[in-house]
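Missing here is one protein chain; the remaining ones are kept as they sit in the complex.
Our next item is chain A:
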Amino acid sequence: MPELFAKSALHGQKPLTRAGVTLSEEVLGPITSVACFPGKRALVAAQLGGFPAPNRREGNLLWTGPEQAFLLGQAPDLSGLAATTDQSGGWAALRLNGETNKLLARLFPIDPRSLTEGTCLRTPLFHMSAVLTRDDKGVLILVFRSMARTAWDEIAHAMEMLQAREAIAG
């Protein structure tokens, strides 16, 4: 058996800073999708120490749909309470730090001012399914791993355009 090692979706990609925003890859580790069985949400919340309301995140739990969340980490045994699927490595995470609102306005069809800390939205990055959230470190964008380089390219392009516009404005 050859020696194998895990590569992140954007392995070797250096952070990019333009127009006061820094884009970088974030390696999240294990991700588990938790989809509650009907009527079991309270029991799931008791096991996980909470369950996020729509459009919210709660600790390591990101809301991804009705009765459904991503747990950043390993899930305890939720047999009979929720369907859990391992999503680790299926998603790529991109981090934005800095003055992000002008950039977000170019990327997502939502009001960036509504993305306060603790918010977690399902909204598309162009045509890519995405999870968009803000924590104490900044904005985090999750896209399908297969879309990682496309997402990076689209965001980097918007950052270049924003910087060019700011340069013209002086």
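Simple rule for what comes next: contacts are C-beta pairs under 8 Å (C-beta built on N, C-alpha and C of every residue); 3 or more make two chains touch, one makes a residue touch a chain; residues count from 1.
One rule holds in what follows: contacts and distances are computed from a predicted model.
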Name per UniProt, for the chain absent here [options: "Sarcosine oxidase subunit delta", "Carbon-monoxide dehydrogenase iron sulfur subunit", "Ion-translocating oxidoreductase complex subunit D" or "ABC transporter permease"]: "Sarcosine oxidase subunit delta"
Options A:13, A:129, A:150 or A:163, residue touching the unrepresented chain: A:129
Per the touch definition above, residue among A:55, A:150 or A:163 touching the missing chain: A:55
Residue ranges of chain A at the interface with the undisplayed chain: 38-39, 41, 54-55, 65-67, 109-110, 114, 121-124, 129
